[in-house]
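Dropping a structure here in structure tokens format, bear with me for questions.
In this view, the complex is presented without one of its protein chains, the others remaining in place.
Order as written gives the chain letters A, B and C; numbering starts at 1 within each chain.
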Amino acid sequence: MVIILKKDPEKEQLANLINWLESKGLSVHRNDGVSHLVLGLIGDTSKIDMDLIQALDIVDGVKRIQEPYKKANRKFASEDTVIRVGNTQIGGGTLTIMAGPCSVESEEQIIAVAQAVKESGATILRGGAFKPRSSPYSFQGYGAEALRLLSLAKQATGLPIVTELMELSQLELFDDVDIIQVGARNMQNFNLLKELGHQKKPVLLKRGMSATYEELLMSAEYIMSGGNENIILCERGIRTFETYSRNTLDITAVPALKHLSHLPVIVDPSHGTGKVALIPSMAMAAVAAGADGLMIEVHNDPAKALCDGSQSIKPDLFARLAPRLRALHQVTHSEEVTE
Amino acid sequence: MVIILKKDPEKEQLANLINWLESKGLSVHRNDGVSHLVLGLIGDTSKIDMDLIQALDIVDGVKRIQEPYKKANRKFASEDTVIRVGNTQIGGGTLTIMAGPCSVESEEQIIAVAQAVKESGATILRGGAFKPRSSPYSFQGYGAEALRLLSLAKQATGLPIVTELMELSQLELFDDVDIIQVGARNMQNFNLLKELGHQKKPVLLKRGMSATYEELLMSAEYIMSGGNENIILCERGIRTFETYSRNTLDITAVPALKHLSHLPVIVDPSHGTGKVALIPSMAMAAVAAGADGLMIEVHNDPAKALCDGSQSIKPDLFARLAPRLRALHQVTHSEEVTE
Amino acid sequence: MVIILKKDPEKEQLANLINWLESKGLSVHRNDGVSHLVLGLIGDTSKIDMDLIQALDIVDGVKRIQEPYKKANRKFASEDTVIRVGNTQIGGGTLTIMAGPCSVESEEQIIAVAQAVKESGATILRGGAFKPRSSPYSFQGYGAEALRLLSLAKQATGLPIVTELMELSQLELFDDVDIIQVGARNMQNFNLLKELGHQKKPVLLKRGMSATYEELLMSAEYIMSGGNENIILCERGIRTFETYSRNTLDITAVPALKHLSHLPVIVDPSHGTGKVALIPSMAMAAVAAGADGLMIEVHNDPAKALCDGSQSIKPDLFARLAPRLRALHQVTHSEEVTE
Partner (left out) sequence: MVIILKKDPEKEQLANLINWLESKGLSVHRNDGVSHLVLGLIGDTSKIDMDLIQALDIVDGVKRIQEPYKKANRKFASEDTVIRVGNTQIGGGTLTIMAGPCSVESEEQIIAVAQAVKESGATILRGGAFKPRSSPYSFQGYGAEALRLLSLAKQATGLPIVTELMELSQLELFDDVDIIQVGARNMQNFNLLKELGHQKKPVLLKRGMSATYEELLMSAEYIMSGGNENIILCERGIRTFETYSRNTLDITAVPALKHLSHLPVIVDPSHGTGKVALIPSMAMAAVAAGADGLMIEVHNDPAKALCDGSQSIKPDLFARLAPRLRALHQVTHSEEVTE
């Protein structure tokens, strides 16, 4: 970390700052320039809150050299993380396709969808049991019963399952779940993240609607620092001024996160766009940008299960899309263009 | 709610939509215009997810007439909510000033700050015990011990206390806490909100960094629908492209939220700006815009307690600011200018 | 357009509103619902300012059915616009690659780059003559001299040229230019747009940094309403809270704009990311999402021409990227996945 001080800083404040930094175990190298003074810090600066130093009177700017995340950092682990689940894997050159309904509604529905998406090439089954809804009056998912139905679909198809956990007390119901999803609204629920670091299941961590890449990686770090290093990062759209799509799917997150971190990165074009018509194009874009996978909502009867199905595509559209995604992955994955 | 359909909607889809709406207990009034068809819905539409209808093929647009929040809605309770805590109140013409350190550090510190801010005119003591930090390696607050010290400060000064709760398991430690704060990052931690609806203490609900006014009010509704109607809304800055201040303090939230809801609205200029130099001006602006109160970080030794103190103002600046805020409140509160 | 009125609107205001709407040549259909009154407007509502009606006391909401743009609207011209320039075209299934330096610097440079990019598969030469720079102290481009050098490169290679026009007085220098670029900062310079509607050259219109899709299409409409319908839309990144990339390249703009309009859509990953390392992935993503083309900065000596070259890729990287973009276009363009 480099701290750039204002011209002629007040001496006592400067001494206080240096003492405090040294008390944190850092060695402080002072470079007196002609027009400004720069402090270079050597040591583990991940504990230092940059915003807070920035706010000091005598400080003109702070620039981190070492990213505040360590275990999630590409610099300290150049090899891509590969996560094995059931007979499949996420990362390491595989294109993972997670598909399934927004909400698990019945045994018939979930098994039919699971079989359909498996046949089309999905490798993991998604399905909502506990649903985060912005209104207390909206349907909140079938909870434990939905988890039981997901297990049946897993038995029927062999597909591993991923579903969202909203609070820690639900964890005891997740025995048969293969990947625990943390939703965008819980991306900075730090207590939840910490506890997920103390269990073994892989975690699919969705990016918060206004989270920076660094904040997403710091949330991954919360889980990893507890001992669980099997994290899948998921871009699902950020909040911008544009209202045509529900969110703005930030495809740049794919190459950026893969550059900053060794963790696998997937994209959710269903929530990221909120419009069925945009999903195929954006799924294709995600794969072309280098994503390790996709999470796509598929529902067998959007017209009947009206609301839960409206941002879902139907199995027949999925059946045409999935092979095209795999063909595209072949073309783009074969050989990367870098400097 | 009004649903505007595309020209010549597919008949089966239209019938499905109408059936589904009626199954939700709504009566559907169909208005056939020359160039479009409009469905007017009568009944409680708060359970209907507007985004999802919007996503249907046959739908051109949806416009909510009735807001999706009920208990928080100004329309159904024109009287301002007034929340009584200890010997003071929030709302109802009072200017509430909550002040205190970012983190509670020691008995000496918290009692000194509590006495100082009380003398200058603060009516509620704030202080952090459990701290949400974006890095797992940063100081996370003294937890239970800090709560004990806050109680001592409360006894010494008579000031009611407000502090943040990060997860439900901490609630048993909050017996002596007067107002439970829900932080911006937990604004959509729906399970936490629900549980806070089942207890009696007032809740100070901070707006999420990218939450709309409606989403903030829906989160209040989660708590209120459980039975606890003592909610204080808090604007603390939103995320925008401007990086000079840590967040962009959205002062418009004050008149807007007071127009939409009967709940009291306070402003946190400390987190909202992240810069000591901006706090006095923005505190003044909040009062002039009609805020019911302020939450301001005050620390007795920002130079020593470096990091936790850097966005805090010192007691002597607070001592000059608080009376000016009260004078301003006198001027602006005496007579409102409305159409 | 549908206007939803507040319950029991003040009669005189309502009569005024209806009279005013009728005075604009619209017929007003009044639908009295049980809980609200809806006005349906028939006629050309493109002249009606929705924001302003929205702001009226008696109005609860306004919903446009008919988009405010007409000539740019897909609904009124289902066939894709194809723009012919020199021996090539933009739109209609072609993948257009525009490449060249940020600034034209010398005859040697521009001819070398033009030859290199042509050989690798570029079909149009880009090069900056008049440069919009946020600082008055920065290099502003070589102007007329640069235009002369671009002409020489065009003669040498046969590539049509595209370059930015910053004000109308420069138009007389653009005789040999094939496509006039309007920069993001001038996207709502309405006087400039109007004048460009009265000349014949195709216009490449870049999206403003905080412009919605509708605003971009309205700016296209300004040009088209003057008589020039040869507009190429260009996504080049929007402003968000994320600071890792210079802007957030909004790939969703590609399928969205192609759905809303018949105009060709290209993507500029150089300005949209500001980082060489992200350009190849984002160029691939744009093609996979269905873009009609790309605009890429290529410089033959970024190390020497330091500043103008830093977000540019080198000819050898371009030589590896361009054929991959064409291969990808083959795969993705052959068959589209739609509902």
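In the analysis below, a residue touches a chain if its C-beta (ideal position, glycine included) is under 8 Å from a C-beta of that chain, and two chains touch if they have at least 3 such contacts.
Just so you know, these numbers come straight off a predicted model, no measurement behind them.
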item	value
Selected from B:Lys7, B:His198 or B:Arg320 as touching the chain missing from the view	B:Arg320
Residue among C:Asn31, C:Thr81, C:Gln109 or C:Asn186 touching the omitted chain	C:Asn186
Selected from A:Gly61, A:Gly158 or A:Pro323 as touching the chain missing from the view	A:Gly61
Option from C:His262, C:Lys275 or C:His329 whose C-beta touches the chain left out	C:Lys275
Interface with the undisplayed chain - residues on chain C	12-13, 16-17, 20, 46-49, 51-57, 68-69, 132-139, 166-168, 185-186, 188-192, 194, 209-210, 215, 218-219, 221-222, 225, 239, 246, 274-276, 303-304, 306-308, 310-311
Sites on chain A contacted by the missing partner chain, in the whole complex	2, 4, 29, 31, 33-36, 38, 40, 42, 57, 60-61, 63-65, 239-241, 243, 339
On chain B, residues whose C-beta touches the chain left out of the figure	210, 212-214, 238, 240-245, 248-252, 254-256, 259, 273, 276-278, 280-282, 284-290, 313-314, 317, 320-321, 324, 327-328, 331-332, 335-339
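By our rule, only the chains that are shown with their structure count from here on.
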item	value
Euclidean distance of C-alpha centroids - chain A vs chain B, Å	27
Whole-Å gap between the CA centroids of chain A and chain C	31
Whole-Å gap between the CA centroids of chain B and chain C	39
Touching two or more other chains - residues of chain B	57, 239
